[in-house]
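All protein chains but one are shown at their positions in the complex.
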Amino acid sequence: MNEIILLGFIKFLILALVVYWVAIGISLIYRARRNYRLHKIEVTFADLVSRYLFNSVDAPLSIREINASLRQVGIKPGNPNNIQYLIRLLIRTQQSIIGSKNEKLNKLYAQIPPYGESVSKVNSWGWYRKARGIREIYEMNQHQYFDRIFKYRNHRNVYVRREAQIAMVVFRGWESLRFLSYLKRNMTLWQQIKIVEKLYDNYPKPELKWLRKAYKSERSFAKCLLMRIIRKFELHSEIDFILKHLFHPDYNLRETAIYCLGTFAVSSEHMDFIKKNYSKLPNSSQQALLLDYISENSELDVDFYLEQLYGPNEDLILNVAEILWNNGHKEKVQEFYLQQYPKATLNVG
Amino acid sequence: MWDSIEGFFSSGIVFNLTNYFFFLYGLALLSLYFAGVLLASRAIKKTKQKSTFLQVGDIVSATDIPTVTLVAPAYNEGLTIIENVKSLLSIQYPYYEFILVNDGSKDDSLEKLIKEFDLERHDASFITQPIPTATVRYIYRSRNKKYTHLTVIDKNNGGRADALNAGINFANTELVVCTDADCIIEQDALLKMVRPYLEEDEKEIIACGGGIGIANDSIVSNGVLKELKLPKSIVPMVQVVEYIRAFLLGRMAWGEINGLMLVSGAFGMYPRKRVLEVGGFNAKTVGEDLELCIRLRMHMENLKIPYKVVYLPETLCWTEGPPDYSILVKQRDRWARGLWETMSLHKKLFFNPRYRYMGILYYPYWLFFEFGAPLVEFFGLICIIAFGFFGWINWPVAILLFFAVYLLGCLFSTAAIFMYVKSFDHYTKPKQIIELLLAAYLEPFVYHPVIVYGQMLGYYKKIFKIKSGWGTMTRKGFSASGS
Partner (left out) sequence: MGKVLVIQEDIIIRRILERLVSINNFECKSIRSLNELNIEDQSTNYDFIISDILFEGIAPLEFVAQVQEVLMHKNLLIVTHMGQEKTKKEIFALRGITGFYAVPIDLDEIEAIIQAY
């Protein structure tokens, strides 16, 4: 009985192995063919887009020729995978170029496939397709679909809501800060980075009205986002917002504030404020970072450094000692280290 | 009660208990492997989908991304040190520093580095050392603007863990990556490794690992893997399969349920702040990578901060595996000792509900199925010999059972190879796949017994307190192109 069961089981395992072998074989063949096809599409697209952007006066490239060439390499309605790949190439190119050539690209995109692919994805149930659809819509500047995307800004899936939030910035610019700061769910670091980048690339002229309205938000991710915007656009007039969070109880807010502060050279009043509150920083790594900033951006304030040298934070002593040592105050460092050892009586004969 | 040893063993209780023990142990292990295949498939699919939204090209041009330091210890690597350093310097990441820690090398490594990279000596007196290490003698920076990202720390010998700690002390970036100087790291490895740190918001990422591949007999030029070939000899070839299985199935599956207890020492990324908080790598164990990961997890549990240890399925680091049995045994002996040391150091985790899943599930798994497996196998071998001697084995059933279990093992390896081939383009030739499959099917006969031997040797040394450290692994080195 056991033997019969075991024999049956063995047959099943051998069958499963054979299925895997066949699957491996098919996968190898498919991938080789697919890579070849994708390479061909990429080369053709590169050729077409370059000729279109710098069109020859004698023999200009027409949209009809472009569509025909794309069809020849497999960009057809019945081939969604190829169309998806073309969309990736379109986005990649769009992200690489700004200025008048970018506008020319937008005109091209409106006249070639993908056959309404992106907007149909937005309506799908799965997060992956939905998020991809949103991305394609904003990357290819399809303004007309903004209203369909806007409602996903608080979606439970992080990728869907991230793409929707980025789309808000792409289509509405600085005004979108009105909504972003009051979103329900947390915003990841990458979301913040992407939003700042899109704002910078698409709306380089700051609109401080919207920025200042967003200051009211209590959400810590919103504060981090605003500080990053201030840093990216080098808004010296808004530096108080960063300084306000330099000594915040939240570690991440302090970290972001210290990082963003590094872009600016502050006034002497601001520097005095930083030095006055310096010891309030509870974390020694952050203190070290701020100490570097102070030493690089202000005149040597011996009293301040001596206060730190003789202060309670032992982790910082070497950093402070190095600054004093390298700036002509070796004797003060020596004095500090000497006073650490109690006076010994010398026995001399 | 029993009038002889035979009587004792053939009594129903002992015989049945033994049988049930092996049966249940095997069943539990198979169930875990099966669950692992399902979880790993899901994890790989999710990782691939997520990467659509955060590609390498997006990260390389971004600002505000975390700063990273790569720390690599080096000991007596004078032959290949220049090439290795140039290779590691070529990693593409905008905010990247590289620290090479010369751990008291007795050869001319340092002199070669000073000459090649135009290094200038700096005093190490003012370097803060949150983690105590062996004395740092000097710090070297290059005068040449081409090498602004390179720092060489020259210190007294203290071992790999100690050297890593010295590098971590000196680093001033948010993240640190620990590797070995002779590993070949993919150019975009850091761009990929940093993804989890950029995307996670609910849980803090405390460690991130990438897949490690075996590149024996591959063509390497200027520290770059030009052509990946399968190793020629059986020992490293089976390791290719073993690594694929371990990383693609094992690590991805555990990562999916946040149960990863190990990020490989050959290539792991950590937030520097957390590593300093736990005191860095433990220099007293040879399993410092496993020990650090467990300690980081315990630290976050104590702080009651949600955290994650993640793994990327892609092979981002290539290394040279032991080329023959004797070096393989040394390696597995060391791993077994490291595992023993770590399990004892953290025995308070065992079924400790205070540490939640780590105490109730993950640590017991490591204890029973990673630490315990060679012991169970060895015990099983003894039982087969003993029962066979006493004539208690139903040989037809035993042979069929053996064959069934063997085929199950082959199936798991085949599944891993299939997932690897489907997801990545490292091995694309039919001949390579056939060789990999054959290596997988030969593994139980020509490789696995040697592994068990190496592990038992490690345990033997721990039981009888035989001192043994890292040992020396003689490396052949990768072949250069054209030679």
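Order of writing sets the labels: A and B. Residues in every chain begin at 1.
Convention: a residue touches a chain if its C-beta (ideal position, glycine included) is under 8 Å from a C-beta of that chain, and two chains touch if they have at least 3 such contacts.
Everything quoted here is computed from the prediction, not taken from an experiment.
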Sole residue of B:T18, B:N76, B:Q92 or B:N352 that reaches the chain not shown, by the stated touch rule: B:Q92
Among A:L6, A:I24, A:V49 or A:I137, which residue is in contact with the omitted chain in the full complex? A:V49
By the document's definition of touch, the residue of B:V224, B:A246, B:L345 or B:A373 touching the omitted chain is B:V224
Chain not shown: contacting residue from A:D201, A:D240, A:E296 or A:E331: A:D201
Residues in chain A touching the chain absent from view: 42-43, 45-47, 49-51, 53-54, 56, 89, 92-93, 95-102, 201
Missing-partner contacts on chain B, residue numbers: 57, 60-61, 63, 86-87, 89-90, 92, 94-95, 145-149, 187, 221-224
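Assume only the chains that are shown with their structure count from here on.
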Centroid of chain A to centroid of chain B, CA atoms only: how many Å? 30
Chain B - residues contacting chain A, complex: 49-50, 52-54, 57-58, 62-66, 125-128, 130, 172, 197-202, 273, 276, 394, 396-397, 400-401, 403-404, 407-408, 410-411, 414-415, 417-418, 421-422, 425, 428, 430, 433, 437
So in the complex, the part of chain A that touches chain B is made up of which residues? 2-3, 6-7, 9-10, 13-14, 16-17, 20-21, 23-25, 27-28, 31-32, 35, 92, 95, 128, 131-132, 135, 158-159, 162-163, 186-190, 192-194, 196-197, 228, 231-232, 259, 285, 288-289, 315-316, 318-319, 321-322, 325
